[in-house]
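Every protein chain except one is present and positioned as in the full complex.
The block that comes next holds chain A.
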Amino acid sequence: MNLTAIASIYRFEMTRFFRTLLQSFLSPVLSTSLYFVVFGAAIGSRIDQVEGVSYGAFIVPGLVMLSVMTQALSNASFGIYFPKFIGTIYELLTAPVSFLEIVIGYVGAAATKALFIGTVILITSTFFVDLTIAHPFAMVLFLLLTCLSFALFGFIIGIWAKNFEQLQLVPLLIVTPLVFLGGSFYSISMLPPFWQTVTHFNPVLYLISGFRWSFFGVADVPIGISLAAIALFTALCLGVIWWIFKTGWRLRG
């Protein structure tokens, strides 16, 4: 294992993050505050409680997940797409590094950035609502797994994308709707039976439900199924990345 190479990729990627630290930090704080003002104060005042939890607190896990998923995805996809776009990918392909080392470096950095932003949002939310975390270890586990799996997914998108439009396409047209319709801001028990069934086909539901369970002990789907779903998603992404590097798809001519 070329640990020096992994550390180099990780450090190089994190430098990009630190260059725009203010933007990386301010943006989630501002958007979280806006969500609390709009959803928490304006709408939340008309909704009493959801499954025994105040609406303001109920949306915290969804908010964290929304940002973590989109940030992990966009950071990882941009992280590997940018070298492809400017041509510096040649260096990765000619270096004595395996696919696993490249993935650990890029995905690790993207997951770290997403984790940082998720933590900032969680801390920001405590200024707006009283928050207790019923299962802190499970919460950290879900957070880490989500950062990791969506960073892996983002890495695939970054390799697949041939231009900036495609890079934005999947997050915009698929991930964001899935996150919003996966119960980020509501319990699926509030939906009519037909839409409840449809929502069960949304993979994001399982992540948000598990994450929310770690906060409040209530979930839309059993916790075991949530864990299995995220493990399956991670394994699927790893499998696709392994295939990409084995065949050189969109990397080697």
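Quick note on the criterion: contacts are C-beta pairs under 8 Å (C-beta built on N, C-alpha and C of every residue); 3 or more make two chains touch, one makes a residue touch a chain; residues count from 1.
Operating definition for what follows: contacts and distances are computed from a predicted model.
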Options "Carbon-phosphorus lyase complex subunit PhnI", "Protocatechuate 3,4-dioxygenase, beta subunit", "Acyl carrier protein" or "ABC transporter ATP-binding protein": UniProt name of the undisplayed chain: "ABC transporter ATP-binding protein"
Options A:Thr88, A:Thr126 or A:Thr197, residue touching the unrepresented chain: A:Thr88
Identified contact with the non-displayed chain, of A:Val97, A:Val120 or A:Met139: A:Val97
Contacts of chain A with the absent chain, listed as residue ranges: 2, 4-5, 7-9, 11-12, 15-16, 19, 82-83, 86-88, 90-97, 248, 252-253
